[in-house]
Each structure stands twice: as structure tokens, then as C-alpha cells.
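A protein chain is absent from this complex, but the other protein chains hold their places.
Chain IDs A, B and C follow the sequence of writing; residue 1 opens each chain.
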Amino acid sequence: MIQERLSITVAGSGGAGAVTVGNTLLEAAGLTGWYARLTRSSGPQIRGGEVAATVCLSSHPIQSEPTHCDLLLALDWKNISRFADEMVLNRHSMVISDPAQGAVPDSIRDSGAHYLAMPFKALAAQAGGARPNMIVLGVAAQLAGLSRKSVEQTLEKTFHGDRRFVTGMAGVDAGIAAALPVNGLDLPSAPTPSRAERWSITGNQAAALGALRAGVRFAAGYPITPATEVLEWLALALPKLGGEFVQAEDELAAVNQIIGASFGGVPAITATSGPGLALMMESIGLAVAAEVPIVVIDVMRGGPATGIPTKSEQSDLNIAIHGLPGDAPHLVMAPTSVNDCLDTTHWAVKLSEWLQVPAIVLSNQALGQTRMIDNKPAPREWATERKVPDQVDGAYQRYQLTPDSVSPMTLPGMPGGQYTAEGLEHDESGIPSVRARDHLHQLDKRRNKLAEFDYGDYWADVEGAGSTAIITWGATVGAARELLARSPEFDGGLRLIALRLLAPEQPGPMAKMLRGVKRILVVEQSHGAQFYRYLKSGYDLSVRMRSFCRPGPVPILAVEIATQLQQWDSS
Amino acid sequence: MIQERLSITVAGSGGAGAVTVGNTLLEAAGLTGWYARLTRSSGPQIRGGEVAATVCLSSHPIQSEPTHCDLLLALDWKNISRFADEMVLNRHSMVISDPAQGAVPDSIRDSGAHYLAMPFKALAAQAGGARPNMIVLGVAAQLAGLSRKSVEQTLEKTFHGDRRFVTGMAGVDAGIAAALPVNGLDLPSAPTPSRAERWSITGNQAAALGALRAGVRFAAGYPITPATEVLEWLALALPKLGGEFVQAEDELAAVNQIIGASFGGVPAITATSGPGLALMMESIGLAVAAEVPIVVIDVMRGGPATGIPTKSEQSDLNIAIHGLPGDAPHLVMAPTSVNDCLDTTHWAVKLSEWLQVPAIVLSNQALGQTRMIDNKPAPREWATERKVPDQVDGAYQRYQLTPDSVSPMTLPGMPGGQYTAEGLEHDESGIPSVRARDHLHQLDKRRNKLAEFDYGDYWADVEGAGSTAIITWGATVGAARELLARSPEFDGGLRLIALRLLAPEQPGPMAKMLRGVKRILVVEQSHGAQFYRYLKSGYDLSVRMRSFCRPGPVPILAVEIATQLQQWDSS
Amino acid sequence: MKGKPSHAFSTKCYKSDIKPIWCPGCGDFGVLASITRALAILQVPPEEVAVVSGIGCSSRIPAYLNAYGFHGVHGRALPLATGLKLARPELTVLVAGGDGDGFAIGGNHFLHACRRNADITYIVMDNQVYGMTKGQASPTTEPDWDLSQLTPGGPGMNPFLPLLLALGSGANFLARASSSDPGGAADILVEAIRHPGFSFVQILSPCLTFQPEQRKWKKMVRPAPVKATTDPVRAAKRLMTDDNFFVGVLYQGERDPYEESSEEVTCKLDSLESEFQLPGLL
Partner (left out) sequence: MKGKPSHAFSTKCYKSDIKPIWCPGCGDFGVLASITRALAILQVPPEEVAVVSGIGCSSRIPAYLNAYGFHGVHGRALPLATGLKLARPELTVLVAGGDGDGFAIGGNHFLHACRRNADITYIVMDNQVYGMTKGQASPTTEPDWDLSQLTPGGPGMNPFLPLLLALGSGANFLARASSSDPGGAADILVEAIRHPGFSFVQILSPCLTFQPEQRKWKKMVRPAPVKATTDPVRAAKRLMTDDNFFVGVLYQGERDPYEESSEEVTCKLDSLESEFQLPGLL
């Protein structure tokens, strides 16, 4: 297999500066024309705990996790075992550490990785008091083929002109020098510098931006890992755009605040994670019944309960789709990559506004907190605006039955449009009703407006035309995409179906996508096969279907999917 | 069809005394050896609103709703249209009203029911100032063949010796006299007085009692329609049994209070309805992760959101099964009749204690608030107690992996058993862990302890051996049971499968029950076919399957199920 | 008559034609009358008023008014109204509901609304009971009220003093009114609505169905003997020692209301996006 990308992990205890190295490598790579990706993994400590920063460089846009670590630079070995599960070392890997930090742990020694000792600390001392992490930065840059200039420019920005820049570069130079004689890294082909516009963004930032592009001008939220950055970027941007952000006292308040704002006509959003989503469900149900558009982003983490707040999983699918009391149809969608957080959130707002219904967007930690250097997507447009009448003639009926089941919605301030938004079952005018007929009419209406809407092609991505389909969603799409790119050799070929719209189901379009498919592997990162079971319940898929599910926190790799298919072949 | 039971509805505006008539008829019927059932329907008003009390008498235990109303006694016609959906009048029905209250509404006149005018008010005035509802009581008793004595004894108890008793009986006598010449009611055969022990109980009371029988000695709750009576009976009984009841400030508090009590070793329960359940989900997830047994009764009402608080539905199945964030296996069960609220709740507590997991019991308004005169079930025993070690030797590991995946649980006060119950993912000792291995082990453990437990036969009831299966659950079971009793003529015969344990699924036992089945009709009272979809997702049912679902508030009738089957036959 | 409107919008303009579900004699009728009267005094066009509520008998009030209304879920009216007001600052936003809705399930939002001080008026129709669910003890119920099966012998705890709680959490306008005097209550509401920032009006509104003793309230209420103080310490003392039957504005502070961001757009989204742009290639 040709080396297409390079994965470098820098690990160390808190304060040792591993993250600075990771950030600098990412930015330097961007300046050099690489595509890149940075993930961070840390222990439970807020400060002072160990951390591992992994930078992946590639000449092509990066879809998924690296299969193994090419280069591990260990600033020290404290608690390195915490990362053992997440770091695949093998005979293609190189490990470098400072012998002064103690012996290489058994688990790492036994991995078969090539080992090199390098006295980071001593080199740093020689280099005029630079910190050891700067040596490591130089070593990494040199081994990855990143120019000194790209590192220099990045460090200059980071430390803007401060003393640390000068000593830092001294360290970097010492590191470069020390790495010069080293060989053994299988370098990917250097990037072809491209004129395409690139950006450096995390999924959480992209989601916030997508919301703003869609016209969101109100947001409220309560901090929670790993969703807080969505709120942070909104809090920063909204006031400048004439909008408003509120830090709420809890999630119950946050979701009701956005319902209030949206009732007032201002598209509104919140972001949270599993525990917060659970608290919001009652009021999301209110938005279903009262037909108020809102968007709730759930940046999923490991569950259940408080679970694993800093790690990724796809196990909130059940609650997102089925977690509301009563019959409460709503939208559930999921971005398929870091970049796609932008457009999927944008689309979610637009659909929610048009259909007057809550949309839950399922992102996860692996998308939200990963920083990517990638092509900036071209802006997309959706023409779906909220159906607000210009004026009201005669008696206004807020929940009027209409051909497309969407009723015109007046906004406070509009004369003659006064009505009461109602969470009790109601008749067309909004007056509470316990009558079977009114209940049925409104249930039908709320279902039909979603079920009969034409979501177009954007609801799912299909790639390949093979007879073995991989159906997946969210962060796991990347691994499947990589498999398709690498392994066209599978018998009958592969076909990837990546769902962006999870609910409501799209049986017709799905059937079309599945034409010629003989078997389906359903791939997801959950323990309970939530997605597989959902597909079984909502679609009539008449071909053989298998589930490959695995919980977090370690991401699903292309190679695992391949293994599943091979086992299926041979069984 | 032989008339097997008699259904009498008394309707009138609030304060007119329709409910007193209904209660008296029920009790009098009980004294006479009838089985009976009382349901009430009222408008949104707390007091002064219209109300309809329906008493059904039968010589056999009553399973389900009457198909039509035999006798409607209208104290007045105010807002009678509110009940139109719930009251089936046809040419077998008789309607009696006082012409002084105005003309018979069109909808009723057009039903084909036989109409009789009777001057209730004038008769009451003649009978020494009795209230008109006492005339109605006399008329109903006479037409239903209830003895004067049974009415007298009941009224005496109600008014214990008070003046109203004497004037009341005067009214009753006048009513009896007025009804003497009336003929045309198709009376069911009189009951054979039985020596079996009977009781008069609602589903909500039975559920509370079942909890106490199972050893529950702590309950907490926040009032909500239609669940409050469960709490009321617990609040009354617990202090007498050395237990404790707390009225909580909200549902978030209630569920955490019972988690705390159960952590302390005292089996604990709460009851709520859809909106309250939604608020409890985050903490029910905590009980899953920390492995604390609790039972949550959800007395379902019409949804979504505030919905239809006083009416019935089965639409919280989705949230009960799938409403927790993360992968969070737990128990979901449902009583199949008013009486069965007793044993199902009892069983839920026992299973929850044994498996150290939350159980959600899905009752609904139609079970919880219906009062029945029925055979008192013989006490049941389940030997599943919580696994509490007698003493602790050596290092105690709260979340130890064991062959049955249930770990011994120490209780505060036990020396050496100290541990911290943990909602974060953890290792066997309970220390928080983000490692993939610990996560997987604990996820496996929490799934396996439920999946590998042998629930025995009690998990579902099967009746009949036909090749057409009706699979249903909860309050809808009664209608299916009635259909089986009445219509053995269906081609190939019918088979009823009534699930008591909804989650986890029981694929093996289900397959056994389905042997010889050629097609399955899945019956439920929801709009979104929640049960049907759940069965599809969780079972591999290889026969033809159809969904018959209909939302509330009107109960599903045996005849509707029959129609569905006939349509299927002819399609 | 005091406060009688003589302008374009009569009190009737603010009433809808939906018949209340309330029991005969329920205090909430008086509250409804006081709100329509206050709005007529203020002459705010009906379409510029929004009334938000939770769940309870009292919380049914939005539908009985001719205004924009939101009948939300139990206990969450304040945050819903906060979102509405911050998104649409030009609206007159009222929140109305019961003691259960506001101080039991909704207690946290009550505290935080007082602290946040957004410009909304919160009217609690206090009947010291959960009326809607047929009579259970609420946080303002007396310790010995024993008419609910959920609290046999009574809740046994001192009732909350809602005005004191509001003061302690930073509220800046505190008043008490009585549903038995809709005119007086209307005048208080007018002041409350005019007050910049959060204003809280506790209206004693009897539930004759489950708290029949409250029939007496009518005779027990009387105007507060001294004028509203601006000193929170003095206000606290008054609230801790009064008998809960003084009506009037009791405290009015001068803390600045919650400041919404200006609605002015100071920046285009494009230029915000440029934050993520990479500098030109080396």
C-alpha cells in the first residue's frame, strides 16, 4: 500500500507542550499545501493531565482516522497507557523518546515499532534554554518534510513577536539538526499546492457557522463537553450579526429560550450532548406539538449517563429518533464529515424553518473537536423559508390543515394574527381539544408535513455502484469512504450509502439507491446496533443485512470494516 | 350475538351528579354478583364541566370496552358532543332524557337509538325534593335488573346515614316506578353469584399495591394526570408499613430521590406520565450506568407534549424503550389488564431488584383510572431478591464481572463495602475510566445481565392456537382477548400473543409462541405504529406482518380488529 | 373609576372569545380582568403583547386573551418568555401561571429570571395549591393543610415566601395584588409592565374548589401601609415579617435591566468566516 498520509502523535504530561507542537504542525502543514487533521486526547484532568496530539498529513482531503501511528514522539511516558487503546503502533511505526524520561513501556516496546532515543531535554538546554517540546517540533517537522519556514511563520503568529519565539526557533533548529541523520519514515508524496480555498476549522465551529449561514440569529445553551465550542463561536459571532446569545441556567431553560425566540420569528439553535439532550426532550416535544422550528445539535460522546464525556460514540441515535413522549415526528440528521457539519447544520435550519418542526443534528466528539485543514465548501443555498403570511385576512387559524400540511405562521407584532401556540392537542385554530377527530387530524398533519416533503438528493450520499452496500452515518462515513477508495477489489464491488437525513425515513429514495445491491453491511459506532435496528424497523430491505457495530471511544477504522466483509465472504 | 354485558352511560354537566350514579351502579352491581367496570370521561374543567360515567355489567370478568352503549341517560345535553366520539349509539341503544332539558341533539337522534322521554326533574320534585340524578339511578337500576336493596345498601354507605340517603331513596323509588313499564333493553343473563373473592379496584391502585407486595418501601413523585392516584395510594400506605413517601418538587427530584433510597437498599418506585417521564430519562440513564434498581410507572396519556392529559394512548413505547442517551439497556414491561397492574408491577420490582436495573412499567389512563369489579388475583411470588453480600471479604469491587453479569451490591452501613456508585464509565471497582476495554466490558455486562436472564413464561401470555396471530400489549390486549372469545370462526383460527415484557426482546420464546403462525397482525393504540416498528427492529419474524394502529383517545375495540383481519382476508 | 381607559383599545379588545375552563368563583377570573384592564390603560396594541404560560389552571390564561400567546410545558414559561423577549425586544412580554408551575417545577427559572433581569413581567396566580391536578400541596401551601392524600396531615413545611425569594435572587420590582380587586391589581400591573427589567407580581387568587378557606382572603387583603422601598435590606425585613396580605408595590430597585446585544449588524458573516481562512501558501 502506498503511503498516502503521515500520522504523528506527540504525547506528554500536561504542561509539557504536546498540544502546542500539534497545533504548530497542523498550521505549518497548511502553509505548505498539505491537507491535515488534528485530534487531541486527554485524561480526565483539567490541567496537568497527560495529553496526546495527533496530526495527520495528506496530499488529499482526509476522511478518516489513520490506521496506525507513523511517528510517536513521547515527551515523557507518564500515563501513556491511557492512550494505548487509541494508538496503533506496528512495525511501520517509529517511536522517539528521551531516555532521561525512563525506559520505553512494555506495551510500546512489544508493538514492533522502530525505536530511537533522542535526548530532548539535553538538546533543549544546549539550544539556549528552549523547551523540550520545541526540539520535538523540529524533529517532527524535519521527519515530515515540513519546511523550517512554515514552522517559523506559524510560531511567530502563535507567540506574536514574544521572546518565546526566538528561543522556540532555536529549539526547532536543534530538533531539525538532530533529525537530519534519521531515516526510516515512509513519507507520503508531497502535496501539489492547490489554488483551491482551504480553511482550518473544527466540526463544532463549522456547525455554528452553518447555523449562521442559514439565518440563525438567536442561540442559547448550557456548557457541556464536547459541545461547548459550538456555543462559544455563536456567542462570539451573534452579537456582531445583530443576534443574541444567552448562557442559560440549564438545558431545560436553553431549549425553551430558543423555542421562545423562534416563536418570535428568529431562527434559533442550541447545542448540547447526551445528558443535556435528555433534559431537553420534553420541550422538544412541545416544539413538535406547537409546531415551532428549532435546531438542537447533539455532539455525541460516550454513553450511557455521564459516560465518557471527552470521547466519541454514535449512541444517541435512539434517543434522537425515539426519545419524545407520544407520537412526535421530527427531523434527525447527521453530518458525514467535519466539513459537512457546515452544510448539514445549514440544511437542518432550513428544513426546520420550512416544516415548522424541531431538527436534531447528531454530530459527535470525533467531528466536533477535530480540526481539519480542508477545502472550504462552496456556499449552498436552500430556498426553504418559514411560511409567514404577509398579512392576515379574516379569522386566522394557526394550525390550519393545508395541502402540504404546513400552516402559515404569523409572528408577534402582526395585527390580526394573534393566536396561542399550544402544547395540548388542539383544533385548527389552536383551541385545546380532546376530540378524536382533532387529534387524528393534527397527528396526520404533523406526520405528513415531514413524510410528504421532497428532501431531494441531499438526504444521503451514494458512492460506488458495487453489489455490497455499506450503509452508515456520521463520523463513521469517513472510514467507509476510505475503504471504498482503497479496496475496489471486493467481490462485486462496494457501494457506500451515507445517510444525512436519518428521520423521517425515505423508503423510495433508499430503494433506488439499493438497486443491484445483494447484501448490506450496516456500520455504526454503538454497542446496541441502534442504527441497524432503526433501519430494520423503518425500511423494508429485502436483501441480506448484517450489523457491524462497536462502541467508542476508539474510532472505527476502514480496516475493521474490511475485516467484517472478509469474514462475511468466508462464512 | 347473545348479549353478554350491559353498558350504561350517565351524562350530565358538572354538579348534576352523573358520577354518583355511576359509582352507585358499580357498587350495587358488585353486591349483586356482577362483574363490572366504571370509566369516567370529563371535559377540561376541574369542576362544573360535563362528565359521562359509563358502567358496564357482565356475568364474566370484563376484558375490554363495550362495543356500544345500551343505555344512555342524559341528565342534560350540555356539551354532550364532547363525548360523541367515545359513545357508540346504534339501533340496539336506548336513550332517555328529560324533555325539559331541550331537544335531543341531532347526532344522537340520527344514531338510530330508541328514544324515550322521561321528566326526571318533575319526578324528582314529586318525590319530595330528591335530586334528578336519583331518579336516573332508579331508572338505570330497574332497567339493568339491579335490586332495590343493592342500591339502598350502597347509597347508605355513601351518605352514611345522612338526610340525603332518605330523599335519595325516594328518588330511586320514583325512578324504579317510572321505569317499570319500559321495555326494550336486551338484558344479559344474570350473574351466577360466585364464591370467588372479588374486589373493586383501579389499575393505579393495583399498581401501587403490586409495588408494596414486592417490598417497595420508598416512593417519591410529582403529581400528574393520570398517574397521581398511584402516588396517592402509596402515600397513604407507606407510612403504615414503615416506609416513606415524598412529594417532590419536580420529576427530576422524584427520580433521583428513589435512586438515592434504592442505593440505600430500600426498593423504591415513582409514577408519572409522558411529560414527567421525559424529564426523568437522564437520571434513569444514571440508574442504568450505576446499576441501581428503580421502577418508574408511566401511566400513559395522549401525546405528544402536554397532549391529552385525561385520555388514553400507548404512544410512550418509543421513549420508554429508546429514550435514554447512550447504550442503556433496561426493562420495559406493561400490564395487560386492570387486574394485571398488580402482578406486572410486582414483577417489575422483583426483576429490577435482581438485575440492578431500572424498569419502566407502561400502564395507561384506560387501565389506571378504570375501576373494576373483578376476581382478586391469587398472590404471586418471585424469588428474585437483590444480591446483597452478607459480608465483605477483601477488596470489594462494585462492578465486578461475574458469570451472570450481576455484581454483588453492598449497602451503606456495611463495613468494608464502601464504594462510589458511578455514572461515568468505570472499571470493575467503580473508578472512572475512559479505556476502550473497560467501556466494552461494562457495556457487555449491562447488556448481558438482561439478555441472558431467563424470564420464564410470564413474559407474555398466549391464547388460542390459530395460524393468525394478533400481537399486542397493554390496554389493547383486552379487545384482542374479546375477539378471540367471540370469533373462533376466523379462517385458520386466531392466536393472541400479549407481551408483558417489552424490553429486552425474547427472540427464542417468541419463536416458540409463533410456531404454526402464518401471519401476524400487530395491534396498538399509537399513531406511528411504534410497537409494530419495535417488533420489526428487535425480532426476526419471518411471516407476513401487518400493522393496525390507531391513536387515542377512543379505545380500540374488538370489532375494529376483526375488521382489519377481514380486510386482510379479502385483500 | 380609577384607571378607566378612554382610548382606542378597550378592555374588551384584549379578551378572546374562548370560554375559560375555570370553576365558578375561581380567582383567576379576576386576574384575567386585571390584565385586560392594565393593557387597556397602557394602550399597547394586542398584537404587540405576548403572554407566555406553563401548565395549570392559571396557565390557561393566554388563550383567554386577545394577544399572542404560548401555552408551553409545565414550569418552563420564564425561559420561553426570556428567549422571546431577547429575540424581540420591542414586544410587551408577560408571563402568567401558578404557584406550582412557578415555584415547584419552575423554581430554578424563577431564581434565574430574577437575577437576569430581562424586561418581562411575571404574574403568579398564587392559590397555594395545584388546582389543575385536583388539589395537592404547592410550595406556598400552609404546613397544616391536610386536604391532599399526597401529604396526609399537611406538608409540614413552612411555605415559601415568593417575594422574599425573588428579592434574594435579585429581582428589582416586587408587588402583591389580589384577584378580588381587579382594578387595584390592574394598576399594579401597569406599574410592573412599565418597570424596566424583570417585575414580579404575586396575585392572591383563591382556588375555592381545593382551598375553600381562601374565600376569606377577600376580607384579609389590605393596602400596604408604607410606600415601596428602594432599599433591599428594608424590603427583606418587611417581607419576612408581613402577614402576606398587604397588597401594593413593595420594592422597586434600580438595577439595570439585562442588556440585549444591539440589533445592529456590525460585521458581515463573510468577514467572520475569514477567521478560518488559511493564509496564502508559502
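Definition applied: a residue touches a chain if its C-beta (ideal position, glycine included) is under 8 Å from a C-beta of that chain, and two chains touch if they have at least 3 such contacts.
A quick note: this is a predicted structure, and the numbers were derived from the prediction, not measured.
The missing chain, though absent from the display, is touched by one residue of C:220, C:240 or C:267; that residue is C:240.
In the complete complex, the hidden chain is touched by one of B:212, B:278 or B:333, namely B:212.
Considering A:35, A:120, A:199 or A:222, the position touching the chain not shown turns out to be A:222 (whole complex). Although one chain is not drawn, the whole complex shows that of C:165, C:249 or C:272 it is C:165 that touches it. Of the candidate positions A:275, A:326 or A:504, contact with the hidden chain is made by A:275. When the whole complex is considered, the residue among B:244, B:428 or B:444 that touches the unshown chain is B:244. Summarising the interface, chain C meets the missing chain with residues 104-108, 111-112, 115-117, 139, 156-158, 160-161, 164-165, 167-170, 232-233, 236-237, 240-241, 255, 258-259.
The chain not displayed touches chain B at residues 30-33, 147, 149-150, 153, 193, 197-201, 205, 209, 212-213, 217-218, 220, 237-246, 248-250, 252-254, 256-266, 268, 282-283, 285-286, 290, 373, 376, 412-424, 430-432. Seen across the whole complex, the unshown chain contacts chain A at 43-49, 221-225, 228, 231-233, 235-236, 239, 245, 247, 249-251, 275, 305-306.
Operating definition for what follows: only the chains that are shown with their structure count from here on.
A count of C-beta contacts for the chain pairs B-C and A-C puts A-C on top. With each centre defined as the average position of its C-alpha atoms, the distance from chain A to chain B rounds to 43 Å.
Look at where the CA atoms of chain B average out and do the same for chain C: the two points lie 38 Å apart. Counting partner chains per residue, chain C shows two or more touched chains at residues 55, 71, 73, 75. Shown for chain B are the residues in touch with two or more other chains, namely 43-44, 275, 305-306.
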